[in-house]
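Below: one structure, written as structure tokens.
The complex is shown incomplete by one protein chain, all other protein chains being positioned as in the whole.
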Amino acid sequence: MGISFTSINQTKLSTGEVYCETLCELAEENPRIVALTADLGQSSKIGEFMKKFPNRFYQFGIAEQNMYGAAAGMAKAGLIPFTSSFAIFTSCRALDQVHTDICYQRANVKMISSHAGTSFGQAGTTHHSTEDIAIMRSMANLVVIVPADGMETANVVRAAVEYDGPVYIRINRGFDQLVYKDLDYGFEIGKAVQLAEGTDVTIIACGSGVFQAVQASAELDAVGIKARVLDMHTIKPIDKDAILKACRDTRRIITVEDHNVIGGLGGAVAEVLAESGMSCAFRRLGLQDCFSPIGYHEDLMAIHGIDTNGIVKSVHDLLKLDFEDDDDWEDEV
Amino acid sequence: MPLTKEELLAIEAKTHEHRRTIVETTLCAGSGHIGGALSMIDVTTLLYSRFMRIDPENPDWEDRDRFILSKGHAGIGFVAILADLGYIDRKDLETFNLTGSNLGIHLDANKVPGVDASTGSLGHGLSIALGTALAAKQLGKEYRTFCLLGDGECQEGSIWEVAMAIAHFNPPNLVTLVDRNHAQIDGMTEDVMPLEPFADKWRAFGFHTVTVDGHDFDAMNDAIREALHRKDMPTCIILDTCKGKGIGFCEGDYRWHYGGITQEMGEEAMRDLDAYYERRVAAIEQRGEE
Partner (left out) sequence: MDTRDDRYSGKIFFNAVLPLVRTIIEDVPALAASLKGKSGAFQVSAMTDEGIWATHFIVDNGKVTTALGPCADKPTVELAFKTLRDFNGFMKGTSKKLPAIRGLMRFGILIPFMRALLKMASLLKLKEAPKDEETQRLLVKLYFYLLSSGISQLNREGHPTITEWTTKSPNRVYAWTVDGYEDVAAYLRVKAGKTKAARGRYTRSQPFFTMRFIDLESALATLLGTGDMMELVAGGKMIMEGGPEFGNMLGDYMLLVGSYAQA
């Protein structure tokens, strides 16, 4: 099944719009797809779906708990509900419903959670979501995906429909830089995408961090440092093989996420490394266990060190660390 | 149309049987949510005897009627009905709450056939019921969805979110019922967090609201039938019940929301239930003669 956009469309559409276009296309083919929102239809761009399929669109008003509970009921009765709300509300306000009604009962609900991380910077902490990856990762039965850009979001939406079970999809406000120029780069749930090769260090990123990591890799290449970049879009189930290969090949890993360094992508990667018994120099970039101030997303990323400059600096710092446990610099004779 | 005498006697007998099962199961488990189970068993038996179109051989039948016990802690009562209908083996009741059993305080939809939702966290079930009813409309199906809430449960804000939504969407074939037994864990509802004027609240939220005696099968039967026919607005049936109904030492006492019973107490409970049943049968007979 192909999603056909013109190439002009692809580059102009923001994450939110691409997601909605894809959803509409899928809904044409699958009558069980319905969309739900909690008064965030305009903000999350699902309004387009509303226009095309008015009687498959449900507006729940500012009542997230009810929306997620109802989504569970709909899914159990055979529909495929796509819910749309801000990540902070999905993961905090309605967590009981997400946990018990959706995850525990494996309800086939696809939770689009937008304005994640500090992407809605100007709105302040009440609308930031810097804990949701940690929270959702620990929900059993839930697949957690953080797409890097509009293209990847389209792929995720399509994969989510094909996957039987609840999925948490974390996106931003919709003004992300493009990482992929088209859809055909081999997206697969649970498989990281390698965007740059290198054996000095690996930068594992998700969401907005991916574009920044790619930029950083290019900058580092110019000074002779070869950084591998992995788009780790699926936080759960995480691509353990890619992580362990990076550990073995490059011995240094930096994770980048618009999220608290506790429990998110960094935590997930650390778990894999620690259990493997392989040693590796490791650093998590993200919000250093703090709430974010108000600001534009780009500025906040810089403040928290998860932009290109922050990544480049961290790589330099990491390269100075010695991880060989012998300090013996004598030639063998 | 009122129930015939035969039908009434049949339901009374069935309900009595379930009451006894509740006590038996509680004895096996050592303790249980007796109070709330005894207050809701009447309406639930009525629903499953007269209204629910189901097929125990085929628990996932897409067109089945749904029953969502939002006050999930009354599972010890619901489970008696499920055993009676053959969804589960009667013998399994002996394992209630034991490690490794499929049956526990809050019935698990993943594990127990015939359970449409895993409830227990109060305030969720009605949202799930709404979603279920909306799906029926979306898919062009005619199944009915019944949701039974607890009254203490209505202190949860999420209930009022879904109440607003039900009035707004008004899906057909959704009936909301509240087991108003006036008691919760820490005391009577009106002492803990007053719900009155309760019926007015539901009305204000857009429901056609009726209050009936939750132990009067005729009244409940009429209310449910009327609810199923009403199309212009959703219905909320408030069942005025008594927590622990049928057992002397439980009746009306909020402390029997959850309790343990000894063999002795169990025997006393059975005697009470039998006496209670006899009184009710006598009342029906007497009415029949009049």
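For reference, chains read A and B in written order, and residue numbers begin at 1 within each chain.
Simple rule for what comes next: a residue touches a chain if its C-beta (ideal position, glycine included) is under 8 Å from a C-beta of that chain, and two chains touch if they have at least 3 such contacts.
Treat the numbers as computed from the prediction; the structure is a model and nothing was measured.
By the touch rule given at the top, the unshown chain touches A in the complete complex.
From the options A:93, A:191, A:226 or A:240, the residue with contact to the chain not on display is A:226.
By the touch definition given at the top, chain A reaches the unshown chain through residues 199-200, 224-226, 247-251, 319-320, 322-324, 328-333.
Throughout what follows, only the chains that are shown with their structure count from here on.
Distance between chain A and chain B, defined via averaged C-alpha coordinates, is recorded as 43 Å.
Contacts from chain A toward chain B in the complex involve residues 32, 34, 55-56, 58, 60-61, 63, 65-79, 81, 96-97, 100-101, 104-106. Of all residues in chain B, those touching chain A in their complex are 62, 66, 109-110, 116-118, 120-121, 123-124, 126-136, 138-139, 157-158, 161-162, 164-165, 168-169.
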